[in-house]
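Left out: one protein chain. Kept in place: all the others.
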Amino acid sequence: MIPVESESSTKNGMKVVYVAKENIFQYLKERKEEGFDTLLMISGVDYRDHLEVMYHLLSSSSGSRLIVKTKTNDEVDSVTSLWKGADWHERETWDLVGIKFKNHPNLKRILLAEGWNGHPLRKDYPMDKKQYVNLGDDGEDIVSYEKTEGY
Amino acid sequence: MSDNILVTSLDEALKWGTGKSLWPFTFGLACCAIEMMSAMGSDYDWARFGSDIFRDSPRHSDLMIVSGTVTKKMAPRIRRLYDQMAFPKFVISMGACASAGGPYVRGYSVVDGVDQVVPVDVYVYGCPPRPEALIQALKMLQDRIVAGKVKH
Partner (left out) sequence: MEDRVIEINFGPQHPSTHGVLRIKVKLDGEIIVDAQPVIGYLHRNAEKLAEMGSYPKGMIYIDRLDYVAALNMELGYVLAVENLMDVQVPERAQWIRMLMVELNREASHLIWLGTHGLDMGMLTPFFYCFRERERILRIFDEITGSRLLYNYFAIGGVYSDITPKAIEMIKAWTDDFGSKLEEIQSILGKSYIYVSRTKGVGVLTAEDILSYGVTGPMQRASGIKRDVRKNSPYLYYDRINFDVPSRTEGDVYARFLVRIEEMRQSIRIVKQVLDKLPQGDFYNKKYSKPMLVRLKTTGESYVPTESPKGEFGIHLIGDGSSIPYRVRIRSPSFANLSSIPTMLKGYKIADLTAAVSSIDPVFGEVDR
């Protein structure tokens, strides 16, 4: 049994647990064996002084739900080996919040163009500094800060 | 005999023909595309106005309706599709997003208006514009083509 650091709940009574970052893979694995077989989503939150990763779990047989959170500064373990669906969610979290997932098979940007600078859902992302995207000859995107270089 | 022959220059006839047989391009981007489909669907039936069924390839079509938000990742692709269309070609920018960025204008990955990417002939306002508005835009474009006011 992996210990939880603290426990709380959302306003509508969903259980929220905090788990240490080192144990997150093991903890989620235990929960999966326990019956939380669906991973609804993975998301990241930027709290200015630290980052947090949230995992929304659901048990498809009993219908109970659990939100697992972990605090981190840069990276956590990937859970793609537990749920295949985690692949895209982790890529999205990397893309928009900038949390790295260790052992992820293909950690690339998913929503923004490859080569984008910064992670927009960080609170300190410069919204006034525009970036422009163009298409290279090989079909890949090229990102630059120059307005003349793209759209 | 000669009294009955309508005298016109070939140019006029060509313009009239182009205007009345616009072939739009199946190209939906976002919410506005659904209203574009409504305009093509049973109730509004915009084939009545000489703009027949939507074509699936840019090379078959001469009207591009940019229906939805143009994101930075999509913009170069729109340009490429536009370049693939054969002359004469026309563009209708449908909705607030395509015309000026719409509700997403403050976003980090949205182009403020498709006119930064391709030249636009008619803008339609609304979020989304009703199908009637799109049909009006089509009529306007046709009138302008027939009158020779469209440059490209």
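Lettered A and B in written order, each chain numbered from 1.
Rule of thumb we're sticking to: a contact is a pair of C-beta atoms (placed from the backbone, for glycine too) under 8 Å apart; a residue touches a chain by one contact, two chains touch by 3 or more.
Predicted, not measured: the structure shown is a model, and the values here were computed from it.
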Residue in contact with the excluded chain [from B:Glu35, B:Asp62 or B:Asp121]: B:Glu35
Given B:Ser51, B:Thr69 or B:Ser93, the one touching the chain that is not displayed: B:Thr69
In chain A, positions touching the absent partner: 10-12, 14, 16, 37-41, 43, 45, 54, 56, 60, 63, 65, 67, 83-85, 87-89, 92, 96, 109-113, 120-121, 125, 139
In chain B, positions touching the absent partner: 26-31, 33-35, 37-38, 41-43, 54, 56, 58, 68-69, 71, 73-74, 77, 81, 103-104, 106-110, 127-128, 130
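Criterion: only the chains that are shown with their structure count from here on.
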Inter-centroid spacing, chain B versus chain A (mean Cα positions, whole Å): 40
Footprint of chain B on chain A - complex, ascending: 112-113, 120, 125, 127, 130-135, 141, 150-151
Complex contact set, residues of chain B against chain A: 70, 72-73, 75-77, 79-80, 106, 108-109, 111, 116-117
